[in-house]
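Here is the structure we will look at, set down as structure tokens.
Coming up: chain A.
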Amino acid sequence: MELILSLAIGVMTGCGVWLILRPRTYQVIVGLSLLSYAVNLFIFGVGGVKSNMPPILAGDVLPATLADPVPQALVLTAIVIGFATTALFLVVLLASRGLTGNDHVDGREEQR
Partner candidate 1 sequence: MTLGPYILVLIVLLPFIGSLASAFILNTTSRDLPVAVAATVTACCLALCILAYPNVVDGNVLRFEAEWLPQFGLNFTLRMDGFAWIFSTLITAIGLLVVLYARYYMSEDDPIPRFFSFLLAFMGAMLGIVVSGNVILLSVFWELTSIFSFLLISYWHQNAAARDGARMALTITGIGGFCLLVGMLLLGNITGTYDLDKILASGDMIREHPLYLPTLIFILLGALTKSAQFPFHFWLPNAMAAPTPVSAFLHSATMVKAGVFLLVRLWPALSGTYEWFFLLGLAGMLTLLLGAYFAIFQQDLKGLLAYSTISHLGLITTLLSLGSPLATVAAIFHMLNHATFKASLFMAAGIIDHETGTRDMRRLSGLLRYLPITATLAMVASAAMAGVPLLNGFLSKEMFFAEAVETHADSWLDRILPYVATLAGAFSVTYSLRFIHTVFFGPKPEGLPKSEPHEPPHWMRFPIEFLVIVCLIVGIVPSISIAPFLATAVMSVLGAKTPEYSLAIWHGFNIPLLMSAIALIGGVLIYVAIRRYLATCEDGPPFIRRLRGQRIFERVLVAVSWRWARWAESRIGTRNLQPQLRWIVFIGFLAGLLPLWFAGFEARPFVFTGVDPAFAILWVLGAGMSLAAAYLAKYHRLAALVMLGGVGLVVCITFVWLSAPDLAITQLLVEVVTTVLILLGLRWLPKRNALLVDQMTIRARARRFRDLVLAVSCGIGMSFIAFAVMTMPVPDAIANYFLENAYSEGGGRNVVNVILVDFRGFDTMGEIAVLGVVALTVYALLRRFRPAADSFAVPEQQRIQARFDEEQPERAPGDTVRDYLLVPSVIMQWMFPVIITFAVYLFMRGHDMPGGGFSAGLTMSIAFLLQYLAGGTRWAEDRIRILPLRWMGVGLLTAMATGMGAWLLGYPFLTSHFRYLDLPLVGKVPAATALLFDLGVFMLVVGSTVLILVALAHQSIRINRLRAMEAAKAEER
Partner candidate 2 sequence: MLPFPILTFCLMMMWMLLNGFTLGHLILGSLVGFAAGWALASLRPEKPRLKKWYLLPKLAAIVVVDIFRSNFSVARLIVMGKKRPNSSGFILLPVQTENPFALAVLAVILTSTPGSAWLEYDSRNKTVLLHVLDLIDRDEWVAMIKNRYEVLLLEIFE
């Protein structure tokens, strides 16, 4: 499981990094989204990978065997903040496109 998860994180990071280095604003926003998925999974994975041990207390489970709730709480916060910033970046890229007339991150049409 760890192997799969870490490979998945790696692939998403790679794609995200590639995208944020691209010149189009839309590519950047997709890249940021992918990166935040990767980072969320990373934080999540840091607590160790446990299947079917959700940190929800019930009478018959030993608390210590449950999954680590702290990374989950952190990821939850990170998701929310990621959502907010994605929305913001989106609007900024729209505004920038409106003002500069193109969707290049530097506001110019580049002759590649």
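Basis for inclusion: all candidates are chains of the complex that A comes from, given by their letters.
One rule holds for everything that comes next: a contact is a pair of C-beta atoms (placed from the backbone, for glycine too) under 8 Å apart; a residue touches a chain by one contact, two chains touch by 3 or more; residues count from 1.
All figures in this text were calculated on a predicted structure; none of them were measured in a lab.
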item	value
Among 1 or 2, touch partner of chain A in the complex	1
Touch list for chain A against partner candidate 1, complex	1-24, 26-31, 33-34, 37-38, 40-42, 44-58, 63-64, 66-70, 72-73, 75-77, 79-88, 90-95, 97-103, 105-106, 111-112
